[in-house]
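A single protein chain has been omitted; all remaining protein chains appear in their positions.
By written order: A and B. Residues from 1 in each chain.
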Amino acid sequence: MVDTRFYGQSTPHTVRQLADMCGALLEEISEENRVLFGISTLKNATPADLSFLSNTKYLDDLRKTHAGAVFVVSQYAKEVPSNTLPLIVSDVLPAYGVAAALLYPSVHKPAEIHPTAQIDPSASIGDNVSIGAYSTVEARAGIGAETVIGAHTAIHAGVIIGKRGQIADHVTLSQAIIGDDVRIHAGARIGEPGFGIVPSSRGMVFIPQLGRVLIGDRVSIGANTTIDRGSIDDTVVGNGTIVDNLVQIAHNVHIGKNCTLVAQVGLAGSCSLGNQVVLAGKVGVAGHVHVGNNVTAAAKTGITHDITDNQTIAGFPAEKVNVWRRQVVTLRKLSERPPDKGERNA
Amino acid sequence: MVDTRFYGQSTPHTVRQLADMCGALLEEISEENRVLFGISTLKNATPADLSFLSNTKYLDDLRKTHAGAVFVVSQYAKEVPSNTLPLIVSDVLPAYGVAAALLYPSVHKPAEIHPTAQIDPSASIGDNVSIGAYSTVEARAGIGAETVIGAHTAIHAGVIIGKRGQIADHVTLSQAIIGDDVRIHAGARIGEPGFGIVPSSRGMVFIPQLGRVLIGDRVSIGANTTIDRGSIDDTVVGNGTIVDNLVQIAHNVHIGKNCTLVAQVGLAGSCSLGNQVVLAGKVGVAGHVHVGNNVTAAAKTGITHDITDNQTIAGFPAEKVNVWRRQVVTLRKLSERPPDKGERNA
Partner (left out) sequence: MVDTRFYGQSTPHTVRQLADMCGALLEEISEENRVLFGISTLKNATPADLSFLSNTKYLDDLRKTHAGAVFVVSQYAKEVPSNTLPLIVSDVLPAYGVAAALLYPSVHKPAEIHPTAQIDPSASIGDNVSIGAYSTVEARAGIGAETVIGAHTAIHAGVIIGKRGQIADHVTLSQAIIGDDVRIHAGARIGEPGFGIVPSSRGMVFIPQLGRVLIGDRVSIGANTTIDRGSIDDTVVGNGTIVDNLVQIAHNVHIGKNCTLVAQVGLAGSCSLGNQVVLAGKVGVAGHVHVGNNVTAAAKTGITHDITDNQTIAGFPAEKVNVWRRQVVTLRKLSERPPDKGERNA
């Protein structure tokens, strides 16, 4: 199912190799030399493919799959058809991720700086850096070794990018210091001046935006996401944090480590997130609010006040998730009958 | 009211020509040779202009209009002032659309590939293709006849675009196969890798994103919209589907035919929409959820569970629209008096 037009030929592996590399238990040793050539969904897999069950919604697909082998947790191993080898793991998706990278290793093109790239002589370019067509690198910018920059990307004066970065096409970077192993997808805008205009008796006053954006190591930033630079303090994205597409991160926001921000989240100015915070799609956080460690917010949650550590929240204004569920059920029940029924009965 | 600076001179037509071409009934035959030179709103129209009533909110403007002729449904023909000719149609907007295209035919510039466009020699470029300044077309990409590509657009290796496409400026296309007559507006990001990172006991694991984006015929994609490529299966947008600006379509999403997605809609990974689905502004659909054929969701609806065919839904979590309306009214009534009033009465 993987299109060779885009991903080239696969690198076949035996089931044994895959089980060992992915930490999976293979019970049927007699079949350990079966060779798998590709990956596919349960539904579309052929005997030459590896597949996986990561969501019980697809349990019926598992029972009917023609895959050569599948990653499953032990609980569902008995549902695997007889011609398919179960590869038992405690966590399916990471195992699948490792296997997919083995079967389809990413192609390393030789580093190349395109002749149309405009690079200021004072910029510092590391070893084996690639820069795509028409990209611009201004004075005193620094790009770490093995970083790949796409086409049409603008890197402004003084910006620092770490090693092994993957910066896609059409990205704008200014006033930013970026760690190692960072991925920034197409059209992200990092370091634009935030919303610094305030009314006064003398008319609107521009507040100069004099801060930076600091992005840690192993951060991923989605397509068309916007991260404004700080006004004085910096806007900070901690190590290992993953930001999806079309997310707004305003000036002076501080995001901790290993957070997950799903698409269309919006963080207002000077709010802060602890570590391991998960904000599902379209969540909003108000200005100057603090969200504690290990907080998970359901989609569309509106967070207008500080949230202590280890909560799961939902709704607007945000409530603990079970309180919000009770509110949904309460309103549903109260609306089933005319609201004045109790009074009529009395 | 149409600015010649941007749209050039109009091509005048008689009322008879316009009525015939647009399927309208013109009763006052004595005036059929009246010439119309342009289009305008009811409020701003002169006797040289064609106008239309598409929303009864503007009925008062109809009664006072100076337009030479107006498209109306028969019900409102009697409201048309005496100096204005009614052109009676069953559906106003399509008739207006045809008339506007007759009065202001789009200018066909001669096809041109700008000398600064970077085109890989292995790319296949059809007849009469235009490519704007600084755009980049990588190896083995294919662009169908009469397609127009704007400036600063990046077309990655292997991408296929059909015939008569209109791809605007600053678009990023990768791992995508695109049908005929497709419009993609500025800044759209199609084929970026989705949110493929999962936690594991060995730290975060990247899931290689090995799928594609398949876009059908006659699809329209809005400005700054993001469509991630599939992780294994493809992300699919069916024939005739229209997607507005700033929409997020995550990996493995399947969208049927002739759907309408209004601005700022967000579709989470692996959800699916049937045919003729209409999602109004800011609607969100959760991962792995299926929305049936002919479903219409009001603005801001949050869809967290499967929806059967032919529903109109609203709210979060999504309810049938009349249930949601009853909930709104119930809560409004219950809040009019202090909530403990019943207890005080008891």
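Keep this in mind: a residue touches a chain if its C-beta (ideal position, glycine included) is under 8 Å from a C-beta of that chain, and two chains touch if they have at least 3 such contacts.
All of these numbers come straight from a predicted model, not from anything done at the bench.
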| item | value |
| --- | --- |
| Touch criterion as defined above, residue of B:Q17, B:S220 or B:N293 at the omitted chain | B:S220 |
| Residue among A:G23, A:P47, A:G126 or A:G158 touching the omitted chain | A:G158 |
| On chain A, residues whose C-beta touches the chain left out of the figure | 118, 134, 136, 140, 152, 154, 157-158, 170, 172, 174-175, 187, 189, 192-193, 195-202, 204-208, 210-212, 224, 226, 228, 232-233, 246, 248, 250, 264, 266, 268, 282, 284, 286, 288, 302, 304, 316-317, 319, 323, 326-327, 329-331, 333-334, 342, 345-346 |
| Where the missing chain touches chain B, by residue | 1-3, 5-7, 39-41, 44, 55, 57, 90-91, 93-94, 96-98, 100-101, 104, 106, 116, 132-134, 150-152, 168-170, 185-187, 218, 220, 222-224, 240, 242, 244-246, 258, 262-264, 281-282, 299-300, 328, 331-332, 334-335, 339-340, 342, 346 |
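Everything below uses one rule, namely that only the chains that are shown with their structure count from here on.
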| item | value |
| --- | --- |
| Between chain A and chain B, centroid-to-centroid distance (C-alpha), Å | 27 |
